[in-house]
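Read the structure below first, then the notes.
Complex shown without one protein chain; remaining protein chains in place.
Let's turn to subunit A:
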Amino acid sequence: MTEHSWALLSNQAVGAAGVVYFLALIAHLVEWSALRSVVPAGRIGTRADAMVSTPAAAPPGPTGDPLVEEGRQARLETSGSSAANEERGELFGRLGYLLTVIAVAAHLAALVGRGMAADPHRVPWGNMYEFTLSGTFVVAAAYVVLHRRLALAWMAPLVLTFVLVCLMIAVLWLYEPVAQLTEALNSYWLVIHVVSAILATGAFTLGGMTSAVYLIKARTGERESGWLSRVPSLDVLDQVAYRIHSFGFPVWTFAVLITGPIWAHQAWSSYWNWDPKEVWAFITWVVYAGYLHARATAGWRGRNAAILALVGMATLWFNFIGINYFSSTSQHSYAAPAPMGSQSVTR
């Protein structure tokens, strides 16, 4: 395949992924509307996890995960009164998950195509379009992978909406034709540094969604029916958010405080320049450190920790969007081609 056809493949795969994500979103919306009238029995940690097959087919033996256990229990206790709706919901839930898996595969193909289209081949995260493509891929893939383990079925509409919106923004506004990397980016640290930043960004985004739902649920209280009634209990949400964040935080530490400075030292001669991008990455780090700290501090667990997680996510996204577009002094401004002037052989 030529570079050109790889680029074409990538663009078409992004389109295909978008369409399939949309179909998956519709399937999940049908699922939720079918389950709307079904009052989940058990009421503890309820979640309509249609994906973790029916109790009869559930794999025997210890899964060991209290979240899964809880979900299974909730399903077992579901009354048979609206069995038809329940069944329809489960069917569409499974369909939605299947479609999401297919979309993630297409998404991956788009990324691979993007990397193969460049000459020489390279990792597909050299500009904002590619970073958005990779970041959303991590969010979607993490959701697919952790779906079972952390019982994330309730998250489907959120994740799919988020990924769809980001892909649309990427295609409409951020698109750039495949091009060679600028000289400063041409380093193996691009692989290590950016991949860890993307992983952490994806994790923090998923964690932020969980914390947002936590806050909504904490505010509205327990509901008899509807979407929120199928969201796990506050304790479980808190636990899920913590698990995701505690994965993201060390990865972010690695990206921002280890590989970032090493690369900065190689390219710009000093490992910490107080560049706006660095400052905001540091702010994000401090806020998430605060989040982990808050969970050990009396009076800060739960609600305040969730607020901190959202603040962290806001700083993270501001760093990605705001600094790239509004900061003129950042050496990380990949949004617009910076002058190749005396200050900027390296951008």
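A few points about this structure:
The rule is short, and it goes like this: a residue touches a chain if its C-beta (ideal position, glycine included) is under 8 Å from a C-beta of that chain, and two chains touch if they have at least 3 such contacts; residues count from 1.
Convention: contacts and distances are computed from a predicted model.
One subunit of the complex is not drawn; among "Cytochrome c biogenesis protein", "Urocanate reductase", "NADH-quinone oxidoreductase subunit F" or "Dipeptide transport system permease protein", its UniProt record names it "Cytochrome c biogenesis protein". From the options A:87, A:183 or A:222, the residue with contact to the chain not on display is A:183. Interface with the hidden chain, as seen from subunit A, comprises residues 62-66, 69, 176-184, 186-187, 189, 234, 238-239, 242, 246, 249-250, 253-254, 257-258, 261-262, 265-276, 279-280, 282-283, 286-287, 289-290, 292-303, 308, 315, 323, 327-329, 337-346.
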